[in-house]
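This structure is in structure tokens; I'll ask about it shortly.
In this view, the complex is presented without one of its protein chains, the others remaining in place.
Should a chain be cited, it is by its letter among A and B, assigned in written order, with residues numbered from 1 in that chain.
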Amino acid sequence: MPDLGPHAAFILAAYGFTFAAVAALAFFIVADDRKQRQLLADLEAKGIRRRSANTAGASKPARGRKP
Amino acid sequence: MPSLANPTRFLDLAGRLIPWLAALTAILFAVGLYLSFFVAPPDYQQGETVRIMFVHVPAAWLAMFGYTLIAIASLGTLIWRHPLADVAAKAAAPIGATFTLVALVTGSLWGKPMWGTYWVWDARLTSMLVLFLLYLGLIALWQAIEELGRAGRAAAILGLVGAINIPIIKFSVDWWNTLHQPASIVRLGGPTIDSSMLGALAVMAVTFTLLFVLLHVMAMRAEILRRRVRAMQQMQVEHAALAET
Partner (left out) sequence: MSSALALLARDVKLAFREGGAIGTALGFYLVVIAIAPLGLGPDLNLLARIAPGLLWVALLLAALLSADRIFHNDYEDGALDVLTTGPLPLPLVAAIKSLAHWLTTGVPLALLAPLLGLLLNLPAEASPFLVLAMLAGTPAVSFIAAIGASLTLGLKRSGLLLALLVLPLYVPVLIFGVAAASAAVAGPASPWPPFLMLCALSLASIVLAPLAAAASVRAALR
């Protein structure tokens, strides 16, 4: 690490905050992704099938489109 | 694009793309950090603190990129009725908001050694603050409306209204700034940018862009799965109700 001068704390704080914010964002997104996959697996294990699971074109029933 | 409209195909594509994006982002980030700290020279006026520019400026660019994406997605929802448009818009909002916050905080930390205060109401920081508020509004609206169809359309309308307003807001803030600070023109970039700094800046900009795309694809995937879970939970309730009759 080269000498960052008298304001080194600000530089490190800036990079540190950037890293922390991005890490937190990534953590929440990944956690959400995992949670949804877990819920999906649970529901499929209970034998519930999506209405359009048999067709290749999946529409999302929750959006209220007429099937 | 029509092939991507199918959520299942999108999920498939996402699953294959994400590992590569993650690896590429990590490598470029390492390269960018190296360039920022070891290759780029200190600024002749600001000294070492100019290195904050390498996170602040890309973050600001991505903040604007995020809202542009939301604006296009909003058109996709309202005009072309693309099935994944509202998923894209919803997923992009928190990511864009985070980058905006990073731009604000790093801008503030850059400002303290330069001008002596943590915040100045200069045109760029003020515009960035208003952009942050627009992001917060979008996120709040998404949270407030339960029904997905209405939420998607409402957020798209708000997204477009915001997008149309952003140039007007920028113009008025610029004007307001010159009104109140005619003498000093504060430019965060400094009067000159050395070409060796451009390299670090470019790499960090590409890194941040890839990072945005990576997080966005992951968030879209999570959102698509969330909607499937909701649909299946609804079916579960329906089956239970039917079983009782």
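Rule of thumb we're sticking to: a contact is a pair of C-beta atoms (placed from the backbone, for glycine too) under 8 Å apart; a residue touches a chain by one contact, two chains touch by 3 or more.
This structure is a prediction, so every number in the text was calculated from the model and none was measured.
I'd like to know which visible chains would be in contact with the absent chain if the whole complex were considered.
The chain that is not shown is in contact with B.
From the list B:105, B:160, B:201 or B:222, which touches the chain that is not on show?
Within the whole complex, the residue contacting the unshown chain is B:160.
Considering the whole complex, which of B:81, B:150 or B:239 touches the chain not shown?
B:150
Decide which residue listed in B:134, B:219 or B:232 touches the omitted chain of the complex.
The missing chain is touched by B:134.
Which subunit B residues would touch the chain omitted from the figure, given the whole complex?
Touching the chain left out of view, subunit B contributes residues 78, 130, 133-134, 136-137, 140-141, 144-145, 149-150, 153-154, 157-158, 160-162, 164-165, 168-169, 171-173, 175-176, 179.
FYI, only the chains that are shown with their structure count from here on.
With chain centres taken as the means of their Cα atoms, state the distance from subunit A to subunit B in Å.
Centres of subunit A and subunit B (C-alpha means) sit 15 Å apart.
In the complex of these two chains, what residues of subunit A are touching subunit B?
Where subunit A meets subunit B, its residues are 1-8, 10-11, 13-15, 17-18, 21-22, 24-26, 28-30, 32-33, 36-37, 39-40, 43-44, 46, 48, 50-51, 56-64.
Per the contact definition, I'd like the list of subunit B residues that touch subunit A in the complex.
Within the complex, subunit B touches subunit A at residues 6-8, 37-38, 42, 47-49, 51-52, 55-56, 59, 83, 94-95, 98, 101-102, 105-106, 109-110, 112-113, 148-149, 152, 211, 215, 218-219, 221-222, 224-236, 239.
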